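Structure record follows, encoded as structure tokens.
Only one protein chain is missing from this complex, and each of the others stays in its spot.
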Amino acid sequence: MSIRVEHLTHIYNKGLAYETKAVDDVGFTVEDGEFIGIIGHTGSGKSTLIQHLNGILKPESGRIFVGDVEITAKNIKMNQIRKRVGLVFQYPEYQLFEATVRSDVAFGPGNLGLPEDEIEDRVREALRLVGLDFSTYADRSPFELSGGQKRRVAIAGVIAMRPEVLILDEPTAGLDPKAHGDILRMVRSVRDRTSGIVILVSHNMSDVAEMADRVFVMDRGRLVRAAAPAEVFAEADFLRSIGLDVPPATRMANTLMGEGFAPDRTILTLGEMADFLAGRLGGRA
Amino acid sequence: MKFTENGDIIQIEDLVFEYGRAEAEDGYDPHRGAAGGAIFPNAVDHVTLCVARGSFTAVIGRNGSGKSTLAKNLNALLLPTGGRVIVDGFDTLDEAALWDIRQRVGMVFQNPDNQLVSAVVEDDVAFGPENLGVAPDEIRTRIRDSLAAVDMYEHRKMAPHLLSGGQKQRVAIAGVIAMHPEIIIFDEPTAMLDPEGRAEVMGIIGRLRKEKITVVLITHFMEETLDSDRVVIMDRGRVAMDGTPAEIFSRTEEIEALGLKLPFAVELCARLRERGLDVPGDLLTEDELSAYLLTLYRKDGFPA
Partner (left out) sequence: MIRDITLGQYYPEYSRIHKLDPRLKIIVTLVYIVSLFLIEDFAGYAIALVSMGAVIALSKVPLRFMLRGLKPIILIIVFTFTLNMLMTKGTILWEWGFFRITKEGLYNAIFMAARLIFLIVGSSVLTLTTKPIKLTDGIESLLKPFRRFGLPAHELAMMMTIALRFIPTLLEETDKIMKAQQARGADFETGGLLRRAKALVPLLVPLFVGAFRIAQDLAMAMEARCYRGGEGRTKLNMLKFRRRDALAIGFTALYLSGIVAERILL
């Protein structure tokens, strides 16, 4: 399955003095199994864009195809979209409402009108995928879990709908370093298991550089770059001009670059930097 | 009653604080405390700590390690169940000193939305001084000075819900500055901000330091601790490590064992050391590491 977006435009407060083009003539294609990272300054239109991909927002103009289904078509059934495209909002733990973890995760599949035993299977699978033991957590109240655990329950609630496209809006915001790492590992393992499309919106350049196949850069509603991380993060000055940055490893490589330190490719991660330095310094430092 | 002062503006003596089971904010998983008993998350378990006047102390630790609880004991939002806390000579258990303590110890919280009281920026900054009974003319002066200190004076007539996260936090800081505190405690002030907002808030903290205000910063971002005078690591309600950033981050294995992440440059140096390279242990920031590599290069030249 693939996603195709054509000339997508969304306007807030149309016709009022303060109308804003939150998404401005955006077009792209995402291939089956791709991992996309979206970066952009706050207010650049990232959140507005992804809310179109599962039909929560309707565009002013433009079309979106998920697989062979046009989800911007007039007569489309919302459930047809939502079982294909799962969207995890920022701070998703604030949407939990059921008395037990089990029933909260079951809310999405239940809305799809699935039979009970199928729902039960999906709840078990989703909790396993987010790394929560079913027998320990299923009957506990989601409100008495830790912050990181609550978030995993909320993500399980979306995964249980078995979407072919999983979109996560800053899934690690506000977590401690350990929980941050846990969530990212979880996203990776979900992708490995389902081999669907994953779209990750993030402010953390290192995470995006490390995980994404391609990086989409948003600026004032427009999609200004869509390329491999090495290519996008090679343009440090451009990124800074739109309020973004490069990962620390890339930043450091750029500092050293002027001094004849040139690596043969863009360094993105700490591991690559370590490899490069160890190779060059080879026991002489 | 005021205690005699020494150089320490905060003296925490054998502080114990336990939430009732129902009050524990972050779940009910009791884990074993150092003393062997079951410790509920967020509790503080026999902590003794002093903070020097005018210093910048960073407190880090996992969620539920008791950092925030410790912070709330410093301005009498929570009162010790054991031991005591003395702030600028006032004991937090002394009820008569409550308002003196809260005026001296300002606090900036994590959620930028939930700590602004008024629908107009300048009215919000006025809230603290109004509570202290400061005269209206003096409040005007304080609003001007404190909003200018965080570069928000031009936004003084705005409604907070129209500001960015970083701007809201700066208004919150101005509200605290307007009370003329000696100490400002920041409880994860950047956790909910984007990188730009984070840089704004850290810039302001840097300025407060120059003004000789004592700063206690609780954070999850290791990079934010590198400029501090001292880093305290909390774990299960206890102080697990305490020292200068250089001292703390030279103990890489211990930090990782506590479930924390190393700052970028420190982790890179550690990886290089693993590969047998002899990198000095006091390099904390990217800039320091880059500078070191460049001197090395200028001395011998890198092999191609």
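Read from first to last, the chains carry the letters A and B; within each, the first residue is number 1.
Note that in this section contacts are C-beta pairs under 8 Å (C-beta built on N, C-alpha and C of every residue); 3 or more make two chains touch, one makes a residue touch a chain.
Treat the numbers as computed from the prediction; the structure is a model and nothing was measured.
Within the set B:116, B:149 or B:208, the residue that contacts the chain not displayed is B:116.
Contact with the chain that does not appear here is found for just one residue of B:46, B:84 or B:140, B:140.
From the options B:14, B:95 or B:130, the residue with contact to the chain not on display is B:130.
Within the complete assembly, residues 12-13, 16, 18, 51, 54, 56, 78-79, 82-83, 86-89, 92, 94-97, 107-108, 110-112, 143, 157-158, 161 of chain A touch the chain that is not shown. Listed here are the chain B residues that touch the chain not shown: 72, 75, 77, 99, 102-103, 106-107, 109, 111, 113-120, 122-123, 126-136, 139-140, 143, 159-162, 175-176, 179.
Basically, only the chains that are shown with their structure count from here on.
Distance from the chain A centre to the chain B centre is 30 Å, each centre being the mean of its Cα atoms. Across the complex, chain A is touched by residues 26-29, 41, 62-64, 110, 164-165, 191-192, 194-197, 220, 222, 259-261, 264-265, 267-268, 271-272, 275-279, 286-287, 289-290, 293-294, 296-297, 300, 302-303 of chain B. Note for the complex: chain A touches chain B at residues 41-43, 144-149, 173-181, 203, 243-245, 248-249, 251-252, 255-256, 259-261, 270-271, 273-274, 277-278, 280-285.
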